[in-house]
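A single protein chain has been omitted from the complex, and every remaining protein chain is retained in its original position.
Chain nomenclature is as follows: A, B, C, D and E, assigned in order of appearance, with residue numbering initiated at 1 for each chain independently.
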Amino acid sequence: DFLNALHEIIPAFGASTDDLERCRLNGMVECGGRNKHIYERAMLLVEQVKVSKGSPLVTCLLEGPSGSGKSALAATVGIDSDFPYVKIVSAEAMIGLHESTKCAQIVKVFEDAYKSPLSIIILDDIERLLEYVAIGPRFSNLVSQTLMVLLKRLPAKGKKLLVIGTTSEVGFLDSVGICGAFSVTYHVPTLKTDDAKKVLTQLNVFDDDDIDVAAEALNDMPIKKLYMLIEMAAQGERGGDSEAIYSGKEKIKISHFYDCLQDIVRY
Amino acid sequence: DFLNALHEIIPAFGASTDDLERCRLNGMVECGGRNKHIYERAMLLVEQVKVSKGSPLVTCLLEGPSGSGKSALAATVGIDSDFPYVKIVSAEAMIGLHESTKCAQIVKVFEDAYKSPLSIIILDDIERLLEYVAIGPRFSNLVSQTLMVLLKRLPAKGKKLLVIGTTSEVGFLDSVGICGAFSVTYHVPTLKTDDAKKVLTQLNVFDDDDIDVAAEALNDMPIKKLYMLIEMAAQGERGGDSEAIYSGKEKIKISHFYDCLQDIVRY
Amino acid sequence: DFLNALHEIIPAFGASTDDLERCRLNGMVECGGRNKHIYERAMLLVEQVKVSKGSPLVTCLLEGPSGSGKSALAATVGIDSDFPYVKIVSAEAMIGLHESTKCAQIVKVFEDAYKSPLSIIILDDIERLLEYVAIGPRFSNLVSQTLMVLLKRLPAKGKKLLVIGTTSEVGFLDSVGICGAFSVTYHVPTLKTDDAKKVLTQLNVFDDDDIDVAAEALNDMPIKKLYMLIEMAAQGERGGDSEAIYSGKEKIKISHFYDCLQDIVRY
Amino acid sequence: DFLNALHEIIPAFGASTDDLERCRLNGMVECGGRNKHIYERAMLLVEQVKVSKGSPLVTCLLEGPSGSGKSALAATVGIDSDFPYVKIVSAEAMIGLHESTKCAQIVKVFEDAYKSPLSIIILDDIERLLEYVAIGPRFSNLVSQTLMVLLKRLPAKGKKLLVIGTTSEVGFLDSVGICGAFSVTYHVPTLKTDDAKKVLTQLNVFDDDDIDVAAEALNDMPIKKLYMLIEMAAQGERGGDSEAIYSGKEKIKISHFYDCLQDIVRY
Amino acid sequence: DFLNALHEIIPAFGASTDDLERCRLNGMVECGGRNKHIYERAMLLVEQVKVSKGSPLVTCLLEGPSGSGKSALAATVGIDSDFPYVKIVSAEAMIGLHESTKCAQIVKVFEDAYKSPLSIIILDDIERLLEYVAIGPRFSNLVSQTLMVLLKRLPAKGKKLLVIGTTSEVGFLDSVGICGAFSVTYHVPTLKTDDAKKVLTQLNVFDDDDIDVAAEALNDMPIKKLYMLIEMAAQGERGGDSEAIYSGKEKIKISHFYDCLQDIVRY
Partner (left out) sequence: DFLNALHEIIPAFGASTDDLERCRLNGMVECGGRNKHIYERAMLLVEQVKVSKGSPLVTCLLEGPSGSGKSALAATVGIDSDFPYVKIVSAEAMIGLHESTKCAQIVKVFEDAYKSPLSIIILDDIERLLEYVAIGPRFSNLVSQTLMVLLKRLPAKGKKLLVIGTTSEVGFLDSVGICGAFSVTYHVPTLKTDDAKKVLTQLNVFDDDDIDVAAEALNDMPIKKLYMLIEMAAQGERGGDSEAIYSGKEKIKISHFYDCLQDIVRY
């Protein structure tokens, strides 16, 4: 199943597993049926690329709200793919570079991939690669054009490539035409009450009595905010409680949890 | 007829047939009357250029939705033309170049063509050559002006040139005036149910009982998406089925086909 | 009369007659009263410049739809003027140049003209010299300012200059103020049914029975499109008919003519 | 009176009378009360600058439709001022220069002026100095800022300066704030029927019977267009009449005059 | 409590306490419950960063009207944190630098922080770092993108970082997406009547009879304006009274206080 698969990681030769692992520092917990479904479909694309004769290039976009787990999911697929070349292209490694330098680096990653029989390239946070900002809107058209061409350019005979993109600005990507350049798109959602409950149960920081109301309060929250919130609440009102809570000796007070929730959702 | 013509390829001396062949990697199947009509008309233009005294320059635009087969069609006309100089101008070969360098390369292709008695130039994906993006909209006016002048400039006495453009953004080309610079324009459509059925029959991956509903579901789909969808569906729900299906031992399950269809048409 | 005048070409010493002749490769046929009128008026301006004491600079704009024959008309006036310096300024000779280089070349042409006692400068396709595109709109203000100053700057004592501009974007030229910088403006129209009939009669490619309906169908078409259409129709439905038709052995089938007309007017 | 004053030109030492004279190549004829009034008022400003203790800098703007005689008027004031330093700043002498070079040249003219006890600077066609174009609108803010500062900066003790600007885009100058930077503004109008009649009488090219209807037809025309029109009409319908007309042997046919008028006012 | 905590400053080794102290030149007085609450919550985040395993990066934004005390509060948290690396990033130290130089300096501060086990970075006046101006609006997208990436980039294993941002343009930050990049956001308000009274009592410059009406008049004023106003009023109507007032010998006349208030609130 999904969780087991996540643990059967076989580090691929030549893949920069370190970069991929940084995308899921806290490990992966089971967080709902939708996420599982996307993982399975993405793994089918991995297989399709491997066996296909006709489509040497498959492209897949993961979109959804900020912090919903897109990068972690893409990294997991990359790790689990067992492909000899898996590379993540991220704005973090290109801060302050000129847009033409960024393009050159992106093109380089694709050309390296074309040399490997089986490759995965993760274009992480595409709106950040494009230096997108909603005011204007502004973005690098140079990077945008480069991606659009790369997403259509076929590798040489005998080479296969799967491109996975992630974004939390799918509307923007759509309006520049990058969205349509992907073959398939999956929506990675926030947690619903049920999903949140599953996660809270695994974390074991609430009284059994509180867990349902806590999960209810977390409905529609991205998994990233959930983790931040639990950490804040675990400090206690005056600080110093976290050790007792993580060790299981104490539980988070539900009233303090609500206080912290307000700090987080105000804006 | 159309299909036969496609196979009577006589590689022209000096033509870069490789580049042209890359535009139709999967070969060409018969996919409907409209496509056939356009092919025949384009071949008439080829002849007109060859025999005409008065019009040394003929220009023709193929426009239609993304993936509808425009580039494949243009490449086929180029290959079948039997002209000594056939060249495709594509953004793929000019990633990251400055717009003035792009212009220089395009001008070079035209000037080489002027030296050959009979030439075809394919301007593939003109919106991509222009680095067009709908937001703004933005595009390279330098490339745009260059194309507009080149589409009107007559070759020297005794030289003949056919220019074939392709685009999926005909509205944009129209508003910059490039559309009007072409003598004729043909619309390359998506597949209708009947066209899809023709293609599916040739692919032979469905039960005879399923082929009609499948074709119905594929109504109005570009041929590129059809191929992607069939490949996805051929994997089967759990992967591993594709060999059996392509070898004809098994058929695609229609329910799984619908599932895959949803992944593809969601956006 | 108009046609006769066209044939009384006396190549002027120093005039670049070659460039001018390229504007009317197919020769000139009589194509309607309006065109004749403009030719005569322009020739009066030529005379005015020659004899005038008070106005050393006269400027005249020919505007009208694309392909209506403006450049051919301007070139004809230049050739027939018998002036020692006749020069055409065209975007074709300045592809890809930076706007300041273009300006320098344009200024050079004017300064050369100031050295000749009698000069004509044709500013062909002014919107293309300005790199105009409707989106934005965008254009080179440097070229625009340069033209506006040059259209007002008087040559030195004893030198006379006639400037003839052509454009198919008179609305744009008007809004940047270039239109108002010309002393006179003439509208060069498309062909009306009568004009088309005159041209078809001279071409002699239709049955006498068909010529009227053909002319009717050509109402409001620019002469350039008419020539393209006749060439397409002359190929016949399956190609190969053109020789027979131009030699007069066969006539164009009116039904096939209508088919071709549809290809041309679709957009 | 006005006309007499115009002929009492005493060429000032150091003034570039040549440039000024080029602005009124045809000499000056009397053309209406409004023009005379502005001339007189401008000459009063000349005197005010000469005698004033308190206002070492006076600035005056002449605005009105294109061709209404603003530059000729400004030049006449400059010539008649008898000031040791009179300089015209015009776009004609700065074609194609970068805006910062233009600014430097303008500043230089002012700094030269500051060295003379009495100076006049004519800023001719300010919208052209600013490279103004209505689309956008676009213009050089560098030149605009430079002018606004120069129009307020006082010359050193004991130096006096009169600045005369001309423009046909007073609305634009107003919206950038240059208009308000001038102390006084005069509107130089087109000719009214009466003014036109005065000019026609002096030119003596019409029959006495025709002069009234001709003047009527010229109502609201700038003087520049009037001169162009008379030259066109003087050619006659078939050319060749101008000598007879200017020598007074023949008169312009009123019907031909109307024909020419239509060519000129169409746009 | 809040005020006591403020005085228990233990200068941290390596922290640039000088820069921090400049943000609260007048010392800190108690100014209302909301401010105290934010201080306490921010100190809890300091503790969370210190003890947390899962969240090596915590980000917190202080937003509120200009002069409401955000920078003073952030500096106080930095000083009180006892962290070895506390650094303030402020536009004051980067006047006139090119945006790419600014980015480089900001990145440097973050990379220095990554070397310390526990760090605080204060991004002071983020809209100023971004060179934001409401007209347009304009801002440096380079800085904006850099901040967005830095606010998500995790420090290496074992390093912890708290980022505190301040801004008075929260709407703008929201629309560029920087707001959403912070884990928590607190609103730092203006003084209410009660808060103002507390501050006035501590300053002791009013008669007991006047203090309530003065506090009422100061409702909804930022603390910075309050200090400015008191200084103005303390001069007296004719100047020279301030010494007597600060030494307690005299009190501010309430009528003069109202006069000064009007000067301050007119715009």
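The rule we apply is simple: contacts are C-beta pairs under 8 Å (C-beta built on N, C-alpha and C of every residue); 3 or more make two chains touch, one makes a residue touch a chain.
Since the structure is predicted, the reported quantities are computational estimates derived from the model, not experimental observations.
*Asks:* Tell me the shown chains the invisible chain touches, ordered by label.
*Replies:* Looking at the entire complex, the absent chain's contacts are D, E.
*Asks:* Out of D:L150, D:I245 or D:L261, which residue would touch the omitted chain in the full complex?
*Replies:* D:L150
*Asks:* What does the interface between subunit D and the hidden chain look like in terms of residue numbers?
*Replies:* Within subunit D, the residues touching the omitted chain are 41, 43-45, 47-48, 51-55, 58, 100, 103-104, 107, 137, 139, 141-142, 144-146, 148-150, 152-154, 174-177, 179-180, 183-187.
*Asks:* Residue-wise, where is subunit E in contact with the chain that is not depicted?
*Replies:* 22, 25-26, 66, 91-92, 95-96, 128, 131, 133-135, 138, 225, 227-228, 231-232, 235, 239-240, 242-243, 246, 263-264, 266-267
Everything that follows uses one rule, which is that only the chains that are shown with their structure count from here on.
*Asks:* From subunit C, what is the lowest number of touch steps before subunit E is reached?
*Replies:* Minimal hop count between subunit C and subunit E: 3.
*Asks:* Fitting the CA atoms of subunit A to subunit B, what rotation angle results, rounded to the nearest 5 degrees?
*Replies:* Rounded to 5 degrees, the superposing rotation is 60 degrees.
*Asks:* Hey, how far is the Cα centre of subunit B from the one of subunit D, in Å?
*Replies:* 60
*Asks:* When you check subunit C against every other chain, which residues touch at least two of them?
*Replies:* none
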